[in-house]
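Dropping a structure here in structure tokens format, bear with me for questions.
Every protein chain except one is present and positioned as in the full complex.
The letters A, B and C name the chains in turn, as written, and every chain counts its residues from 1.
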Amino acid sequence: MSDEQIRQEPLLWTGDHYNEGIGRDDIFDKLREECGVFGVFNLPEASNLSYYGLHALQHRGEESAGICTVDTKNGNKFAYHRGMGLVKEVFNKDNLDILAGDRSIGHVRYSTAGESKLANAQPLIFRYRDGDLAVATNGNIVNAPEIRKELEMSGSIFQTSSDTEVIAHLIARSSKDFETAAKEALQRIVGGFAFLIMTNDKLLVASDPHGLRPLVMGRIGDGYVFSSESCAFETIGAVYERDVQPGELLILDADGMRETRYAEVERRATCAMEYIYFARPDSDINGINIHMARKRMGRQLASESFVDADIVTGVPDSSISAAIGYAEQTGIPYELGLIKNKYTGRTFIQPSQELREKGVKMKLSAVRKVVEGKRVVMIDDSIVRGTTSLRIVNLLREAGATEVHVRITSPPFKNPCYYGIDTPDRKELIASYRTVEEIRKQINADSLSFLSDQGFVDSVGGNDGAYNRGMCLACFDNDYPTPVNEESDKSCSC
Amino acid sequence: MSDEQIRQEPLLWTGDHYNEGIGRDDIFDKLREECGVFGVFNLPEASNLSYYGLHALQHRGEESAGICTVDTKNGNKFAYHRGMGLVKEVFNKDNLDILAGDRSIGHVRYSTAGESKLANAQPLIFRYRDGDLAVATNGNIVNAPEIRKELEMSGSIFQTSSDTEVIAHLIARSSKDFETAAKEALQRIVGGFAFLIMTNDKLLVASDPHGLRPLVMGRIGDGYVFSSESCAFETIGAVYERDVQPGELLILDADGMRETRYAEVERRATCAMEYIYFARPDSDINGINIHMARKRMGRQLASESFVDADIVTGVPDSSISAAIGYAEQTGIPYELGLIKNKYTGRTFIQPSQELREKGVKMKLSAVRKVVEGKRVVMIDDSIVRGTTSLRIVNLLREAGATEVHVRITSPPFKNPCYYGIDTPDRKELIASYRTVEEIRKQINADSLSFLSDQGFVDSVGGNDGAYNRGMCLACFDNDYPTPVNEESDKSCSC
Amino acid sequence: MSDEQIRQEPLLWTGDHYNEGIGRDDIFDKLREECGVFGVFNLPEASNLSYYGLHALQHRGEESAGICTVDTKNGNKFAYHRGMGLVKEVFNKDNLDILAGDRSIGHVRYSTAGESKLANAQPLIFRYRDGDLAVATNGNIVNAPEIRKELEMSGSIFQTSSDTEVIAHLIARSSKDFETAAKEALQRIVGGFAFLIMTNDKLLVASDPHGLRPLVMGRIGDGYVFSSESCAFETIGAVYERDVQPGELLILDADGMRETRYAEVERRATCAMEYIYFARPDSDINGINIHMARKRMGRQLASESFVDADIVTGVPDSSISAAIGYAEQTGIPYELGLIKNKYTGRTFIQPSQELREKGVKMKLSAVRKVVEGKRVVMIDDSIVRGTTSLRIVNLLREAGATEVHVRITSPPFKNPCYYGIDTPDRKELIASYRTVEEIRKQINADSLSFLSDQGFVDSVGGNDGAYNRGMCLACFDNDYPTPVNEESDKSCSC
Partner (left out) sequence: MSDEQIRQEPLLWTGDHYNEGIGRDDIFDKLREECGVFGVFNLPEASNLSYYGLHALQHRGEESAGICTVDTKNGNKFAYHRGMGLVKEVFNKDNLDILAGDRSIGHVRYSTAGESKLANAQPLIFRYRDGDLAVATNGNIVNAPEIRKELEMSGSIFQTSSDTEVIAHLIARSSKDFETAAKEALQRIVGGFAFLIMTNDKLLVASDPHGLRPLVMGRIGDGYVFSSESCAFETIGAVYERDVQPGELLILDADGMRETRYAEVERRATCAMEYIYFARPDSDINGINIHMARKRMGRQLASESFVDADIVTGVPDSSISAAIGYAEQTGIPYELGLIKNKYTGRTFIQPSQELREKGVKMKLSAVRKVVEGKRVVMIDDSIVRGTTSLRIVNLLREAGATEVHVRITSPPFKNPCYYGIDTPDRKELIASYRTVEEIRKQINADSLSFLSDQGFVDSVGGNDGAYNRGMCLACFDNDYPTPVNEESDKSCSC
């Protein structure tokens, strides 16, 4: 894949911004969300709905955005627009107007490889035997490199480095009818993914056989909307209908929607990190509200590892709910001990090394008046490499905290993800090679506790009878729902 | 002529954005912050420090930004750059590099008249007898129109419609030495303001005689920084020193800083709305932390007007602290019942009337899973016209709230501000012509309570012996610290 | 193909500009040049040389530009950048720096279908079995639609609507070695084209079997450069070596250049319109300088159709040389009777219909002082639909010309081009359905003459023994060098 990193992409290249953007989070070693998809079927102004829907999914991908529409009132014509930047930057009234139609698929993404300049903005658009084909995906195809190799050997040429492209080639190569071809293509691929596939005639919606990546269905009158997260439904005035099921393939065309399957559910395995970190607190996954799940994680954490302190604070934004839960459970007041500048974004200039050493902060500050002279419980969602945690603990200490007790709302993150989350190699994951006490020392905390596996599972809740309540906990317990090996491609297909 | 060659002209006008931006908040009738100023003295990379400092003050003004520098290492040359947009949009590495120097004044602003296209971006830059002159201000000069008229009659010409310009003319017109001229000019003007004035040789820092607008001083080694709010100090690694006092005039030049006065303190009157709504929660004003003051307001509100309910929620972002205080006091759990999309900004396309009617939300949504079937206490900071409150109550009801009890963390807002806050005319302020019960009906709430004047004053605290603890409460109690009348110019000078 | 016209491309979309640009020439019905290609082999700073080379070819395509490089000093890595706009708009120091390498291919193009928004900017970039593949072309593949259909039926998917893409697929599909595959692919396609094909290892340069489109080779020391026109060589300091021959295939790699053929020359047929209109006057094609050929056309025209007049004027820019030739031959003084505003470009706002009726001109004006009261000979290169000629004759009459005699430096343009020039359908070509006298009336001229076929051929000169001296005259005499039919695809592949 390294050959491609130097490829320069041209798509709506917002030159300086793009360059400055690289590494904007590099001093914080957070996991990075992989992508968000949004689909519309049988609704006027589909592109406008997608604009607001994708805007609600913006936290799942800030690097690029794209919308592709089909206009059934006008010969089922395709139109699309993609660009680098936020939804509000990529789209304007002019280009949304051009995107006429009543069906659409849209996408927001991160460039998973931070050092890559390649803009594989989605939806990917192809022209094949039967007309136009667009694909938007969230997740990763574990066996994409093998399939790609095989396709290339038989003469296929690729326009992107995105693994998503293999699904289009598999469909185009098949001599069977489109639905069969799509079904067989889905059966060939292994991984965790949510797919929206659109042709001039049909919209296909599919979730991987374990339901690793979230995908929900909503209704507006006679029309359907599909979204990575339900938070988009409230934004656009849609009514939540149900989660798309593992192995399900929905086919929507002039005859309406048919609910089919391309795979049996083997073992349901929704990504645990969606509950812990990625999803917006106002989203529900499998019927469970994220904010409330996080509050329960905070309460559970308080039960498992109480510590006497003066204040509880959460690392914004993802850990606020859990911190409030912790505070409610313990009676220790929740305070705003850390604050994040909401204006920091892609184009923000990072402080020079010199200024950073002098104390210039980019994005997160401790609130001196709040933490000075206080014993602080600091709630965070996870520890990846440990550098961010150390940094935040030190921010609190520099602002006068007398003790800093770190409480993590998930079990130790030990194993890389192969299903669409951008994680470092195993050897960089601090929990894979350090004990909790060693980590505590390294992040300079007075005490450190992680949530237990069982405590986490219970906090999320849900009525799945399995021990893990239908979640993938591979990053904690190394039990991957599909075959993977250390050499498998981890980079997100989207 | 060579002195001027480094002057940077305006202005990075991001045209389309600006137009689209108008009215981005029009469905929410919030008060609008007036401006923020930031000054640096005797510190290398002054423009970079200003960049991070202004970034921390961004909430005080999102429409334009500007920085002017003096380079004492290079003939005390002036350089400046201003532009429309956020700090991160206006400045880039290239223009910051050009802004060489160890002194600077910077500014962020709102265009107070939403319909105005006029870009009075500050700092304003002038060339007068003694060289270059730059002015950045936060606040309003009540008697600017009269002074301006008088200056124009004697032949002055103005480059902007900004009232701030009068201070420069008053100084230029004086036949006295610069410091005397500045002092006399400050004595001529009436209002609420924080001024940073810079010439090739000197930096002047002044606060109005009542200290209406906040202004704090910090230190980095031998250098000084000045800021509308202390939150910027934590960001840039500065140590808070003290608040600039009412009527104070600080003069900084090659001889260091001299602390002088141009007016006696008559009555201290810090703007109450800074505590309630404008200032960032991690700022301290007069030594009082904003987050903690807001939590106390929430607690006080709970004491004054308890209501039995299932959850407490705050209108983001300003009312979160108070909502947590209310929850802590009452034991009713704080929940995330309302969520704001943090990506919505100036360039965001508002939904068409049609889409809005269909339920498309621009920025704020209720979280169905959290509020459905619940009796909700909704904490907000103020009610201006009442339209926003109605809208939010309805969002909660549509999401299934069975009862909505509105609690406001300030007394009723009845009187317009003449000191730099963009308020509607008195006749549009709902509290000026409606009883609390009438307002309750109009905003469709099950119950409504405002914080009492005394409760508010006590919540803020502080050790000022006055009944109002040194705050201006004119918007609540009509007791203005300076002469004003209904015809006085309300539009902010900055 | 119409399905695709609504497809929206995203490449460096300079939104407003692009829209305004459409139809910028719509009131002038000139033929539109199709594209220009530029290649560099074994020279440091290949991308910079391409920048200046493409700049010299800018007249061949103003809509988009692109450069792809291979860096043999760094693992033969690919890098590329493409964008909408002029060369100077698409490239800057930053992106040229990123385009490291000693080999490159570059491209400038028109969007041939004026109404199309599709940005098939070249070089096209693919990833296939053996690595990266880039293609830049000038011309048209007459049988591309059939080949494309065939490829799609066997499962190929296309990323663009450009016919150029078929060459990449033909190569990728072949099981033979790359050179054989490329040779066989070239043998499959029919049309007029100049190809630059680059892989990580090799650069291929090919001209169609009739040499319809110009392509020249030059040297700088040990390196090679290839260009659509020789004018680029003077610009970059290269020495002209020779024209690439019809049916020739040059292969350049680590072993240097091998000169091979993939087709025998059947009949040489260089595009006549290159001499008449497209090529820059300082270029030489087949050893013949364009300016001098045009002067000879003017002289020949004077011999064939002298008319007594006061001044000779040429329609800028293409007809100036011929007008001077005409003036020299007749002794009638050449004057600047028409002037073109050189600043008019893509982003220029066309006058409204109302302003146009009031006399506002966009681009071309008559010079009243020069033409008033004069009998004018107006030299132009061709008449396509006739609307432009009518317009210019009227400009001269409105400026006071008493007589306007139109002299055209080419035979009547009667037949559409299938080899890369954007021509209307036959039924829109005025000369295909009108006599010379009818055209004269329609364009409101006092007299009208075209250059004879033989006169044109003699003017160009050259030592090819054929009656047409090795030119394609199909647009005049309907004698196409390859099989074509009225349904063949005329739209340029590049």
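FYI, a contact is a pair of C-beta atoms (placed from the backbone, for glycine too) under 8 Å apart; a residue touches a chain by one contact, two chains touch by 3 or more.
Values in this document were obtained by computation on a predicted structure and should not be read as measured data.
Note on the chain not shown: across the whole complex it touches B, C. From the set C:37, C:302, C:399 or C:457, the residue in touch with the chain omitted from the display is C:399, counting the whole complex. When the full complex is taken into account, the listed residue touching the unshown chain is C:352, out of C:352, C:454 or C:478. Residue C:45 is the one among C:45, C:130, C:150 or C:241 that touches the chain missing from this view.
Among C:102, C:208 or C:284, only C:284 touches the chain that is left out of the view. Among C:98, C:220 or C:307, only C:220 touches the chain left out of the display.
The omitted chain makes contact with subunit B at the following residues, 1, 4-13, 15-16, 19, 83-84, 94-95, 98, 113, 115-119, 121, 125-129, 133, 152-153, 155-161, 168-169, 172-175, 491.
With the whole complex as reference, residues 16, 20, 45, 48-49, 51-52, 55-56, 58-59, 86-89, 91-93, 96, 220, 231, 234-238, 240, 280-282, 284, 289, 291-292, 295, 317, 321, 324, 328, 333-336, 339, 341-345, 347-349, 351-352, 354-355, 358-361, 365-370, 399 of subunit C touch the missing chain.
Everything that follows uses one rule, which is that only the chains that are shown with their structure count from here on.
If each chain is drawn as a node and touching chains are joined, the picture is a simple open line. For subunit C, the chain whose average C-alpha position is most distant is B. Averaged C-alpha coordinates put the centre of subunit A at 35 Å from the centre of subunit B. Centroids of subunit B and subunit C (each the mean of its C-alpha atoms) stand 59 Å apart. Shared contact sites, meaning residues of subunit A that touch two or more other chains, fall at 92.
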